[in-house]
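The other protein chains are all here in position, but one chain of the complex has been omitted.
What follows is chain A.
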Amino acid sequence: MVELGKNGEHGGSRHAVHTSPLLDQQPVLSLRDLQVTFRGTSGPVPAVNGVTLEAHAGQVVAIVGESGSGKSATALASMGLLPDSATVTGSVLVEGTDLNAIPEKQRVPLRGSSIAMIFQDALAALNPYRTVGRQIIDAYRLHHDVDKRTARERAVEVLDRVGIRDATRRVDDYPHEFSGGMRQRAMIAMAVVNDPTILIADEPTTALDVTVQRQVLDLLTGLTDDLGMALVLITHDLGVVAEVADQIAVMYAGRIVESGSVLDIFDHPAHPYTQALLGATPNLETSGRLAAIPGVPASGTNLPSGCPFHPRCAFAAEVGEACRTKRPVLELRPGTPAHRAACHFTTDRELPDA
């Protein structure tokens, strides 16, 4: 059994962080040309449109985007958890196995142990009629053939690891006896009890106060660093991203419009949407007006021609017709190992400073 290390000590993890990038070549999660389309009442709703993304062990990969940009659909597709009304094409390689190419029966044993997920709303994700411990024990015994006592010890251990004080006693509490922050920790405990290789966190702190958000982020990055998990963090908050992400994918209208390392994105944004989002993000230092983005976010059912961002883009006029008619593709920025952007304006130049 894999020990969950406590703050900083490595409990003999299967996925210890590799110091050399060469040892770490294989991503544990690889999405290739992922497409998700929902069957809607008035025709198909394209939600994800060709997403390609990789996550390595010990890495925090942030998916950033506004509501409706396809973040949750990407996450659920990665888990194989989308409803039947969704058509998924492309591949979802989880430790080399394509989840999208195998039947549900073969996915079940991977869920929880290879890839696990936590949701924005912990209260809705936890069963109100079962104790927190019971739910963690059940999750553990799905993957481990152990007696109840061993599983219970494991539940206490993992609750303790996620920072629930007095875990031996609190393990028998019901979800409603926990505060919002504690419930989020309990859900994280349930997700990591089987020591998953990949953890997908879909807006895990959006409903929380800043102080609790900070604790939950510290917990998640601690688990990533100590256990060598890959953390896919979905958020709309660029402040959160700057604090914890290693790699970033910015989504707009179901597509990745820019991706790269955290420094690529923050120091040299190469897509006007990324730059505009940075300008519109409130911070503690800027007084006066924020640089607002005009218009409303595009969505699958209301997809502008050409570049989906063109009705809101400050550079579209300068480029001219291409922005309205030709969809830009995600291209590697010259001189960078992995910084990509999909924009006609920045194909051959940098964005002027905002």
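In the analysis below, a contact is a pair of C-beta atoms (placed from the backbone, for glycine too) under 8 Å apart; a residue touches a chain by one contact, two chains touch by 3 or more; residues count from 1.
Note that contacts and distances are computed from a predicted model.
*Asks:* As a check of understanding, state which of "Phosphate transport system permease protein", "Cbb3-type cytochrome c oxidase subunit I", "ABC transporter domain-containing protein" or "3-isopropylmalate dehydratase large subunit" is the UniProt name of the chain not shown.
*Replies:* Answer from the record: the omitted chain is "ABC transporter domain-containing protein".
*Asks:* Which of these, A:L31, A:I63, A:V171 or A:A276, touches the one chain of the complex that we don't see?
*Replies:* A:A276
*Asks:* For a quick check of understanding: of A:G50, A:P297 or A:P311, which residue touches the chain that isn't displayed?
*Replies:* Looking across A:G50, A:P297 or A:P311, the contact with the absent chain belongs to A:P297.
*Asks:* So which of A:L238, A:A270, A:C307 or A:C323 would be touching the chain we can't see?
*Replies:* A:L238
*Asks:* Would you indicate which residue among A:D160, A:D226 or A:D246 is in contact with the undisplayed chain?
*Replies:* A:D246
*Asks:* Could you please point out the chain A residues that touch the chain left off the display?
*Replies:* The list for chain A reads 21, 59, 66-67, 180, 209-211, 213-214, 217, 221, 236-247, 261-263, 266, 276-278, 280-294, 296-297, 337.
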